[in-house]
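Rather than the whole complex, this shows some of its chains in their spots.
Per-chain numbering from 1; labels A, B, C and D assigned in written order.
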């Protein structure tokens, strides 16, 4: 199973590279995609609807400001969706945080901290999820814990 | 031209009834629809893509919590989209307010106050917009101003 | 129909230039005015009362801190008024945001995001409004959408 | 010298009655007026421009939500203007507080606490101001202090 890292804007890549780096460390295949719930809603819908069939097991969705992307991803796929709020609008990314975490009942987005810490933790949470059915990743997760959750 | 009043949940109707009441006062035809950017994204997309062809000239979109609906409407139609943040999540509807007003450049949502005041003002703003090309509504707008913006 | 871009202070021009640039792209005639609801209230009143007669079809009003300008504009004209909160007081321009968006029932200000994103979106919302009765602008709006709401 | 208590809406009267009660205790003549910076801007302008000539020595201005009234009063008169933010919009009246206190340089509004405490303190501050040139009020102010600032 792969992880799709989807972000609303090309400018989010430097932060979301952290997700990729950490996924790589756990040996989890992944792909980075830029697609916006606002600019390319049909592309997002298509990516999500086909995600499972295309071999993805989880989605990391990142966005700033009125960050609709993670919630919209959650609407179109039944895979676990993890959300990373990004800074860029109101100070501290508080607008993105509220836009992502306050999802109505039925459509979960597992939300992580704002910015880089969240981007890294989204990768770790994917690793913990995949570890439930993948022994190689499970060993990596334990190794990561043994080194006090640091890289 | 008609106005579509779209809201994320049946429970939003009592507040959004205010939009309808005020639109009616201005003599503006309107329709209320319940459709969620999260629960029925395809329905929202379809409603928006066909809105202009179906005779709509503006959209009033209301939602609470992670209020993605107004922004998603703005993504799928080129009509003016007005957003009404609703209470229900964080106190004062601050989560919905930030989720609606902080749209990225390119996709405007003209945001009104949280709750009933916003629902009413969305109607008045529609009236001002339609008044630009409709004399009957323009007269109503002036009459409304003459009575100090009260009903 | 023209758009009046009105701002409370000369120092707001660099941000509000974004509104002008984007209006120009849509082929919408516009004028930039500096007038403050506090320093020149009579000038603001006069500008608004004569706006329609002078060929304006919408007003973009921008201000920071205790941002009374957009609301006062809405009081003096029946044209659609769009508000752009500007940074400069409390972090993130939160004071300006609340001062603009929380208008009482009857006097709408269609509020956009704080700062440059909002300045650009005010222009796009004007374009969507004018497109309702102007085919040339309507075509531009569709073209803008086709290029994913970017310039 | 009298004090004008001006408020944006009839519904603010129960809170602002506190200003009147306390002014009466200090023996300060006062008048309550309902006029909105948004609904009756010309009335507000007229009241302020003639305030000094009509025997007023200070203005207490109260409003909720996008509370433009105190700042607009300050624009039209050179009398001291005191502002009382009222609850009614965002929780705690935080929208009104920011809209009143964050005035740009040049146009002061001496802002008091949100709600009843602020309404009472606006009266006390008027008493302290008038006491500078009125011995009877100065005695009252000292008496008030002697009873530990309570009534």
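Operating definition for what follows: a contact is a pair of C-beta atoms (placed from the backbone, for glycine too) under 8 Å apart; a residue touches a chain by one contact, two chains touch by 3 or more.
Predicted model only: the values in this text are computed from it and were never measured.
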Copy number across the full structure, from 4 displayed chains: 8
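Note that in this section only the chains that are shown with their structure count from here on.
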Approximately how many whole Å separate the CA-defined centres of subunit C and subunit D? 31
Please work out the Cα centroid separation of subunit B and subunit C, and write it as a whole number of Å. 19
Junction residues of subunit C - those touching two or more other chains: 94, 101-104, 106-107, 109, 113-114, 117, 148-150
Name the graph shape formed by the protein chains and their touching pairs; answer line, ring, star, complete or other. other
Can you work out from the touch definition every pair of chains that touches here? A-B, A-C, B-C, B-D, C-D
Okay, in this complex, where on subunit B does subunit A touch? 8-9, 36-39, 41-42, 45, 64-68, 71-72, 74-76, 89-90, 94-95, 98-104, 106-107
Sort out for me which residues of subunit B touch subunit D in the complex. 91-92, 94, 113-114, 117, 148-150
Given the complex with subunit B, which residues does subunit D contribute to the contact? 36, 38-40, 65-66, 89-91
